[in-house]
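One chain of protein is taken out of this complex; the other chains stay put.
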Amino acid sequence: MKIGTYLLWAAMAVGTGIIVLLGYFVQLDQIPADGLVRNIFELRLLIMRWAVLLAAVSLGIGLYNLFLVHWTKISKQETGWKYSAVLIVTFVVTLILGLVFGPDSRAVLFLFNSIQLPVETSLSALLAITLSLAGFRLVAQRRDLISLVFVGTALLVLIGSGPGIISTESLFFGFFAGLRNWLVQVAAAGGARGILLGVALGSIVTGLRVLLAVDRPYGE
Amino acid sequence: MPELPLDFIEMIVAAFVTVMILSYVIGDNVLFRIATYLFIGIASGFAGAIAWANVVKPTLVQPLIDKELVSLFSREGAVTFLIPWMLVLFLLLKLSPRLSRFGSLPVALLVGVGAAVVVGGSITGTLIPQSRAAAETLSQEIVFTTSGEPLSIWLENLISALVLILATISVLIYFRFSAQRELTGGARRSRIAEIFAYLGQIFIAVTFGVMYAGALMATIVVLAQRFQFLHDVLTQIVGGT
Amino acid sequence: MAEIRCPMCSTMNPETAEVCSNCEARLTPLVSGMPPADQQASGVEGIKPAESDVPSDGDDWLANIRAGAIMGSGAEDNAAETDEPDEAAPDWLGRLREADSSIDEGPPTEEIPDWMEDFLAAGDDVTEEEEVPEWLSRVRARREVQTDAQPGAGEDEDWITRLRDEAPTEQPTGVEDLRPSPDVEELTEQPAPQALDLGPPPDVPAPTPQGEMVQEKPIPSYDAGDIAPSPEGIDDDFQPAVGEPILPEEEMEWFPAPDERELLDAEGLPHVPALLDGETEEKAFTEITGLDMDSIELPDWLGELKPSTPQAVQEEDDAADLAPATLPSWLEAMRPVDTFRSEVEIESVEVQPVESAGPLAGLRGVLMAEPVVAMPRTASTAAARLDVTERQYAQAELLQRLVEEEEKEIPPVKAERRRLPLMRWAIALILLLAVILPFGFNQLGVEGYALPSAVSPDFSDLLNLVGSIPADRPALVVFDYTPGYSGELNTVAGALLEHAVMRSLPIVTVSTRPTGPPLAEGLLNQIGADYGAVNGESYLHLGYLSGGPTAVQLFAIAPRNVVLSGYHLPESLSEGSVWGSPLLQGVQQLSDFNLVIVITAGTDTARTWAEQTHPWIGDTPLVMVLSAGAEPLVRPYFEASEKRVDGILTGLPAAVSYRQYSGLPLDTSVQWDAFGLGMLAVELILIAGGAYGVGLWLLRLRER
Partner (left out) sequence: MGGVDQIGLFILLLFVGLLVFFVTIDRRRPATFRPIRGYEALKGVIERAVEAGERVHLSLGTGSVIGTDSAPALAGLAILTSIAETTTMSDKPVVATTGDGAMAILAQDTLRRVYTEARALSRYSPISGRMLGPTPFSYVANLPILLASEDISVHVLAGSFGAEGALAADFGERQGSFVLAGTDDAQSQALLYATAEHPLIGEEIFAGGAYLNVGRVHRASLRVQDAVRMLIITGIVIGAVLSLLGVSF
């Protein structure tokens, strides 16, 4: 095994990981510790708080990285550099306003309510068209039993959820509403439970590889 | 006229930006790109300001203002102030490509905590509760009729419980990776696993169909709400009320 | 029309051309009496003498050569140092002059290199076999056989035509005439001087004169598990015969693959003729199939592993004085024996051609530019077979396919022509119309969809729960969604929060997302305006908890240690901490809140709050307000025997019902109609897609 700084990083990752992990299974406050902290539970809280702080500082580094990418694009006058200029101006103005007057100041809330909120909501509205087109293409082009079951189920749930082809007051709505509830609360719930269990298995093993220092995304 | 012109301006700008984004339906265009870059700039500035105000300033800067220097070097000060400062300084080495290697200590801490939260949260939050819920599906109240319960309800509950267990087991079997090696070098499931996997695929399609319908309903509500907003802005501008 | 090859750059030029079209080297010989300008233009620029050196009479070709020698003397000096002293330099000229005068005598004897001498000596005396190298004795045996088979072969014919006569003459029975058809004849007419032409690797298309690419024929794919492919699997077109130029595909079409029945041996196993071993088997094979082995060509890279006759192998063993190396059987079978028969013969001087161009123009017996080894040769007719089993053949096939796949260029994916997104525009238009039309219903007097009347069972529990919560302590409302979902969740959560504000329940908001606090301020500000609820008195914002599930767990254990500053606090609180507010008087931990409402669109966030807070939430009810898509994943927490979620409110229909039954004002009729028409449009789109898909599938079924 070659000796290197990665052993130090691995020790840090494995050490902090095990302390935080034990917190899920063991009442750590009953394990005394002398020195900087009274017990392991306090040490776990400290580690988590440091992690929260480092995550926020990493966000700052990420924003600097974003600034650098677009600044490079402007200085090299690459294609689309004007858009990067718009981004950098609004980023700097909003950041200064937020730092000086606070993120809950009227000026920052003006920018949030006039641009960020409507843009994100409009992107979500675009999703309606995207999903409808995707549903049409899925069943029109793939043409296998699974896609047919997928779109058929979606159709039944839509009809049974609210007004559409059938109004909520029509005679048949009761049948479709019952069928919709059964699909959601039985068939989909069972399938969702299987998917959740599968995803949990995958997550556990991926996390264990990091805790056993087999995967070392933090570099050498 | 609305009392505060700022609100009115806010509404007008929001309406313009909404139309600029919805124009992407036609195709990628200048309006969409301007609105997008405006949005990314503001979102970044806003997130940076919130992270500073809620986390970085209270932990690293406020103690310098509020507390005396002596207390910062005490036992409590070491863990709440000095060690965090040291970790942050190490992390800032990531900004320089040359020294970036030595900034991996805090990153390793982040990864360790993240991996532990993933493993611990999955075991205690999903694996155990969901397995137990699946096992309890076929409880006595469901299988054996209680007095006064109509037969149809009992039958429906029994079938539902069986379908719930069957769905969970068949979906789990579908995701099984191990397979048998074929003569021609390919890989295939065993006969029984193949049947359960096919059933599992159908239940996955049903589950995804339900979620897709839910998401579609949500986005239609958002689309309707956007046009409701544009309609309100137009009526306010035209009506001048 | 015959062509001449330029000695300088090997370009083919028409016979009549004097100067090479490519490098303008002199093609026609220098004949005395040619005017000096022609000599200079004869392409000898490379060694053109300076003006002053040109001798006055100008027409003596030797003077030119001498001038060339002077120019090159600089180089020769160097050479001289290594080979011969200066005085000897003119000596080669002397010899040239002798060669010039006695052109018919052939190459000067004393000049003949040793190997050449042996060769000639061998040519005269056939009997002394010992000294004669063994390969030469076979060459001579070959020549005698040849001369018997082809009496009267024209001495003076061009070496290429003799080469062509070498091609197999006996016509294998049972296979149509393999002799190239007339139009192919012309192609072979062209004197294409080739080096030892083993034929380019089958997958590299030989450059055709017109430069167009020969279309490769794909090797038929088959699974490794199958038995070795019958010879039809190896299409003759694909494998050019050794020595023959690769012809464009269409000309080779008439070269049919042998009939399948003939290739099956007695036991019905597909025999691969080229790979039968041993002389005896070959006879049996020819009798059965009537197919001469020469006509069946191996893949080129296999071609080099030419079979060796048992008899030749025996000879080698005897000659070797070293203890024979013990080779593995499969290697022993594949050991090649030199079966190439040198076709190269050194003709007598009279026959040798006059050098047509270049500095030695006009001379005979000039050594060929190409090394002798490179002269064209063809495999001997009596080639023995490789001792290769079926399995080895299959492995050879596999290896060949691997080689070809490596060299095969991945065909570039043709970029789809960017088609107009008509389908996307059509669907977008339908949806936009469906959502916009309801705004005109009132003016047009059209009646929209009726509001829902049915009440779902888990709905009434929620109504009772919120209706019965005491107002002494605040309700915690978690805004864990991004602005993108505010369109739906503001409408759904608005019903619940309006009900709480209507009942003067104090509300405290918190969020684990940076954009949560401003969303909370926006929604409560809008709801509070109708009920006089004011920030700081009726509701309060704790702000942003950074750190995801870690922060949730810390908040559940000790909220006061985690939330330090608060968000958008009223003036009265902005100096002190948010915990100084009267609203938060009795709150030390999560279970001190009367109700916890989590508004989210993501199932992960819902699971995090359900799992992480469970140990510390105590008896406080937990209600989830979800986006429509998240319901199936959160419902298991609601229906588990040990309830972790006490109430669920999902989607617009449930919100409209909640407003109806909690007595809240109903100003959402237009939005309800827009939602209904939008759902109608989407249902029709999906039905159209399904019909289109099923229709196409049925069409395909009927075609098949």
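Note that the chains are named A, B and C in the order they appear, and that numbering of residues resets to 1 at the start of each chain.
The working rule: contacts are C-beta pairs under 8 Å (C-beta built on N, C-alpha and C of every residue); 3 or more make two chains touch, one makes a residue touch a chain.
For clarity, every value in this text was computed on a predicted model and none was experimentally measured.
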Where the missing chain makes contact, among the chains that are shown: A, B, C
Candidate in contact with the missing chain, chosen from B:Ile9, B:Met86 or B:Val143: B:Val143
Residue of A:Asn39, A:Ser105 or A:Thr130 in touch with the missing chain, whole complex considered: A:Thr130
Listed residues A:Ser58, A:Ser105 or A:Asn181, member touching the removed chain: A:Ser58
Residue touching the undisplayed chain, where the options are C:Gly528, C:Gly547, C:Gly566 or C:Gly693: C:Gly547
Hidden partner chain, residues of chain C it touches: 410, 412-413, 415-416, 418, 421, 482-485, 513-515, 547-550, 601-604, 607-608, 627, 629-630, 632-633
Hidden partner chain, residues of chain B it touches: 28, 33, 36, 39-40, 43-44, 47-48, 94, 97, 100, 104, 107, 110-111, 113-115, 117-119, 121-125, 127-128, 131-132, 134-140, 143, 165, 168-169, 171-181, 186-189, 204, 207-212, 214-215, 218-219
Sites on chain A contacted by the missing partner chain, in the whole complex: 21, 24-27, 30, 51-52, 54-55, 57-63, 65-66, 68-69, 72, 78-80, 83, 119-120, 123-124, 126-127, 130-131, 134-135, 138, 150, 192, 195-199, 201-210, 212, 214-215, 217-220
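Convention: only the chains that are shown with their structure count from here on.
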Per-chain CA centroid nearest to the all-protein CA mean: C
Pair of chains joined by more contacts [C-beta pairs], A-C or B-C: A-C
Computed distance of Cα centres, chain C from chain A, in Å: 36
Per-residue overlap in chain B, given as positions that touch at least 2 other chains: 25, 43, 46-47, 50-51, 53-55, 113, 117, 121, 124, 126, 130, 133, 207, 210-217, 219-220, 222-223, 225-226
Multi-partner residues of chain C (each touching 2 or more other chains): 424, 428, 431, 484-485, 487, 515, 517, 543, 546, 550, 628, 631-633, 636, 651-652, 675, 678-679, 682
In the complex, chain B residues that touch chain A: 6, 9-11, 13-15, 17-18, 21-22, 24-25, 33-56, 59-60, 75, 78-80, 83-84, 87-88, 91-92, 94-95, 101-102, 104-124, 126-127, 130-131, 133-134, 160, 163-172, 174-175, 200-217, 219-220, 222-223, 225-226, 229
Interface residues, chain A side, partner chain B - complex: 5-6, 8-10, 12-21, 23-25, 36-37, 46-61, 63-64, 66, 80, 83-84, 86-99, 102-103, 106, 108, 110-129, 131-132, 135, 145-147, 149-155, 157-158, 161-162, 182-201, 203-204, 206-208, 210-211, 217-220
Of all residues in chain C, those that touch chain A in their complex: 423-424, 427-428, 431, 449-454, 456, 482-487, 515, 517-519, 521-522, 541, 543, 546-547, 550-551, 553-554, 567-569, 628, 631-633, 635-636, 639, 651-653, 672, 675-676, 678-690, 692-694, 696-697
